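Single-structure report; data block below.
One chain of protein is taken out of this complex; the other chains stay put.
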């Protein structure tokens, strides 16, 4: 099943493709790859999910923020490529969690994004390499920021 | 206008291409891409701009440090490629700010580097994908560290 069909089947609603918050492009396409800028958990109403994971929001909220960030990345991919069906596979994801110094469950948080990609692009093509790490701070105190590299056709 | 001509026109002076602070190369060229190591805000006299953004130095100082880091990256590109005119475009920048836990304006800081690249390489080719994030600490307490990937010819 194609990624676009899967998106419909799962009734996933994408937020509007995010506008840059600085001097950068949300997506750059070169040599059969799409490089996506760091995305935040942009919601349908245009607001961002905020709060440090561990103290200000809990791990479940972090997971939800990572999934929402994944939806924003899909929106950027669709806007940049015309169709999600042009994505051949996820190559790499850098999942950055705005978390306290004693937080230890970054992989469980970033799974929110990774499980979404597996649902939409499939268990093989949708699962790439990944790092999940804890940041000292993130722009606007968003809970999660994620960037990625995708192979496209 | 070529990047080298632009550099002259803007009277931008590049610091000496930075020597590695560990076991790495400042630049690796492979498959039409140049991968640049994390650079710091190296000044003409060889010193680095230091201090945590938010508490030890302010946001404007962070912006200046990001611009200076961009100049150091240009110096490495020029040394590695022979000429900045071999840069086709900026693909990706990872902008890391040494900042306090409550700092929220990382994109405004990293714009110091991104605006420089836009001036030198042009509004289209000079603007790539980007993540701007807050680090817990950086080597030698430098204010900013930035790495990048460039398409070259």
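Letters are used for the chains, namely A and B, taken in the order the chains are written, and counting of residues starts over at 1 for each.
Throughout what follows, contacts are C-beta pairs under 8 Å (C-beta built on N, C-alpha and C of every residue); 3 or more make two chains touch, one makes a residue touch a chain.
Quick caveat, the model's predicted, so the values are computed rather than measured.
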Which residue from B:12, B:135 or B:152 sits in contact with the chain not drawn here? B:135
Among listed residues A:107, A:122 or A:140, the absent chain is touched only by A:107
Of the residues B:37, B:75 or B:143, I need the one that contacts the missing chain. B:37
Taking the full complex into account, what residues of chain A touch the chain not shown? 31-33, 89, 91-94, 97, 99-108, 110-111, 114-115, 118, 127-137, 149, 151
If you put the missing chain back, which residues of chain B would it touch? 21-28, 30-31, 35-38, 52, 94, 96, 101, 134-141, 145, 147
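In this text, only the chains that are shown with their structure count from here on.
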Intercentroid distance (Cα basis), chain B paired with chain A, Å: 25
